[in-house]
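Only one protein chain is missing from this complex, and each of the others stays in its spot.
Which chain is which? They are A, B and C, in the order written, and residues in each are numbered from 1.
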Amino acid sequence: MAPISLDALNRIDRAEFVAVLGGVVEHAPWVAEAIARARPFADLAAVRDAIGAALGGADENRRLSVLQAHPDLAGKAARAGALTRDSQAEQASAGLDSLSEQEFAQFTRLNDAYRAKFAIPFIICARRHTKASILRQFEQRLRNDRATEVSAALAEVLRIVALRLDQRIAAPDRLNVHGRLSTHVLDTYHGRPAAGVPIELVELSETGANRVVESMVTNADGRTDRAIIQDRPVPIGEYELRFRLAEYFRKDGVRLADPPFIDVVPIRFAVAEPEGSYHVPLLASPWSYTTYRGS
Amino acid sequence: MAPISLDALNRIDRAEFVAVLGGVVEHAPWVAEAIARARPFADLAAVRDAIGAALGGADENRRLSVLQAHPDLAGKAARAGALTRDSQAEQASAGLDSLSEQEFAQFTRLNDAYRAKFAIPFIICARRHTKASILRQFEQRLRNDRATEVSAALAEVLRIVALRLDQRIAAPDRLNVHGRLSTHVLDTYHGRPAAGVPIELVELSETGANRVVESMVTNADGRTDRAIIQDRPVPIGEYELRFRLAEYFRKDGVRLADPPFIDVVPIRFAVAEPEGSYHVPLLASPWSYTTYRGS
Amino acid sequence: MAPISLDALNRIDRAEFVAVLGGVVEHAPWVAEAIARARPFADLAAVRDAIGAALGGADENRRLSVLQAHPDLAGKAARAGALTRDSQAEQASAGLDSLSEQEFAQFTRLNDAYRAKFAIPFIICARRHTKASILRQFEQRLRNDRATEVSAALAEVLRIVALRLDQRIAAPDRLNVHGRLSTHVLDTYHGRPAAGVPIELVELSETGANRVVESMVTNADGRTDRAIIQDRPVPIGEYELRFRLAEYFRKDGVRLADPPFIDVVPIRFAVAEPEGSYHVPLLASPWSYTTYRGS
Partner (left out) sequence: MAPISLDALNRIDRAEFVAVLGGVVEHAPWVAEAIARARPFADLAAVRDAIGAALGGADENRRLSVLQAHPDLAGKAARAGALTRDSQAEQASAGLDSLSEQEFAQFTRLNDAYRAKFAIPFIICARRHTKASILRQFEQRLRNDRATEVSAALAEVLRIVALRLDQRIAAPDRLNVHGRLSTHVLDTYHGRPAAGVPIELVELSETGANRVVESMVTNADGRTDRAIIQDRPVPIGEYELRFRLAEYFRKDGVRLADPPFIDVVPIRFAVAEPEGSYHVPLLASPWSYTTYRGS
């Protein structure tokens, strides 16, 4: 669905407004209804803040109902195809739609333990995470007390809201929900950008299989045409960027050892801030390389 | 068995001499007998050359018998525990004593194809190879013609001889059969050697499981007390050195991101010359690192 | 004088046109007159090509007159303030307006030798050179024969023309007469751009004094707000970029040795192609740094 402009959002009638924003808070169209009269909104931040205020100003039961209406992660609803489209896409972004049986069992155990302790489902903004970091959060948050978790869950709901607004509404301001992952390959043998280097971004998993997230090739400037990740959060997690360096130098007629001393260069790094900018360049000759957090 | 000095080797009687060197050429004590009268040897190279001359000067049938007396790699003799001690240790050094069923089947298929084509077993100096590079050699050499392979097999026999001599005899000269793999970790955050960094050397396998070859910790000078590999060939193959960098910086009270931008640094490289010196240093801060082929 | 648009240039009357472009070829307004009737020009390249064709199509005497009408470099006309404004600015860009007595004597000697051998003045596009590279060109070109030098002089005239057109005319196309020199400072101690690093660009001279060309400070992204050199050629020559690194780290509270191991970092490099892009970054901690030709 194409995003609607903020102008249009401010002008459409109430029913249409609720149709557009009703799903922004999961299973709680009353929030959209509540803020419809607050229009016109000056910017996207004002929409988000209005939603935050509506949830914050609701009585506690209503707030808890909102939390309780969220689905489990990789739970029965997901298996049964009974998720909202938003939830389904969000869970899929972290790979929760293709768990192994063992992982599914682990999620089920954690979901049950969490519900047993807190009487709400475990809520997390899945687009900001990898499977591994969701599991880590699960373990950590299970140790909290209930008040802390109710707050944490509400904060996650607002992160989910921000990302859903970002997808539905085209506005001049952005909500600072996008991160960026990029690279740049410099050839220190020839003193020029390295063009045509095949690159893979692999999401690492401690338990399950690693997952190739992107495959790209550097352009004439040694960069990828688009950033490797942009216009969305960079999920918290551990990654390897793999550069097929020997292939690049060989194409250029550089004589290499057989097998080449350096063939594929794996740069392993972690993302801690999904809204951050991660520039991970590579300066390389056939016999040496340097990497660093760039800008 | 402690090595015998070259002096002693030159003095002992013929029977003892054959007892010491009889196994240097697999199942061919006649070679030791043949060279016993050539004593005294000026150095270790002279012993090796005498063995080469004896094999080279023998008639073709005898030379072929020597080749045919070699065992298959990971073959029935190995499974039955019927290898000579030398062969057993050599095959084990490349991990051929612990193949998966699938790998065993692959070796059996290749052994059979090789024997069918050349009427000799596939001979390779296993201490100079990893499992992966043996398989690569197998595929390549299967494409040769018979004359080429008889020569190649004889060359490998002489490499095996050189390593067996190196283990049995203590002499002032060495036979240039040793390689070296070493590292050095420099901390560019504090401007000093990085002491106490846990390091693993992992042998990479395209098909099977990776294998941790060594686990060491850097000393006060940022080096390992002994070279990671020394006093033997560095097997041809692909490796990763993995440096637990975040653990090192954390111990030192350096504040890192959570998870740290750089945690374990994998340096992937290949060894092409088993008798070469591979120095693979790491210069690292919590946010950048450099590696290169050093000296 | 503000540049005139190509559109306007195509529309103004002939007298105005000659007023605007008459000085583009030194002391040869006839060239502007000759090309006025060729209007309209589709782009800036067409103007330059028309001038080239007019000079190339002129008879030899006329072409030689054009060369002979050029002033000496740092010659009597320059001392007497009798240069055209263009020539004056061009010679000043290479520092020829502030020579030491010794340098002046050297230029006089070379000018005289050149005129004696070739019967034309030494012509060079000064904006593409430093004093040092002009002297080197002088020595080299003095060894040529006359035909080579007449061609070389004409080629330099056309380079001068291109730069003068670039300054006088605003057009959608550019003549590829601009180079670029830029830098970027990354702090590998904190893992972020180094903001507030004082930088100097120094032009090195083998004989005379070095000359500080630019003094700048890095911005929040570790770059300079404008490229160090842009919108003009980067003069052929040897340079040092000097980064006051200790000052930067000290402001940030990093404890350094006294005196600091690294204080000012000099990066010495040469420019060979004035129309090239030279990106010279610095990755630095208090104890290490890396530089390279970037992009």
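Definition applied: a contact is a pair of C-beta atoms (placed from the backbone, for glycine too) under 8 Å apart; a residue touches a chain by one contact, two chains touch by 3 or more.
On a predicted model such as this, the values are computed, not experimentally measured, just so you know.
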For the full complex, can you list every visible chain touched by the one that's not shown? A, B, C
In the whole complex, not just what's shown, which of B:Asp7, B:Asp112, B:Asp221 or B:Asp252 touches the removed chain? B:Asp221
In the full complex, which of C:Phe138, C:Tyr189 or C:Tyr289 touches the chain missing from this view? C:Tyr289
Give the residue, chosen from A:Val20, A:Ala50, A:Met216 or A:Leu283, that touches the chain omitted from the document. A:Leu283
What residue numbers in chain A mark contact with the hidden partner chain? 186, 188-191, 261, 283, 285-288, 290
For chain B, residues in touch with the removed chain: 184, 186, 188, 191-193, 221-222, 283, 290, 292-295
Missing-partner contacts on chain C, residue numbers: 236, 238, 240, 257-266, 268-270, 272-273, 287-293
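Following the convention adopted for this analysis, only the chains that are shown with their structure count from here on.
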Looking at which chains touch, is this a line, ring, star, complete or other? complete
Of all the other chains, whose mean CA position lies farthest from chain B? C
Indicate the whole-number Å distance between the mean C-alpha point of chain A and the mean C-alpha point of chain B. 46
If you look at chain B, which of its residues touch at least two other chains? 261, 287-288, 290
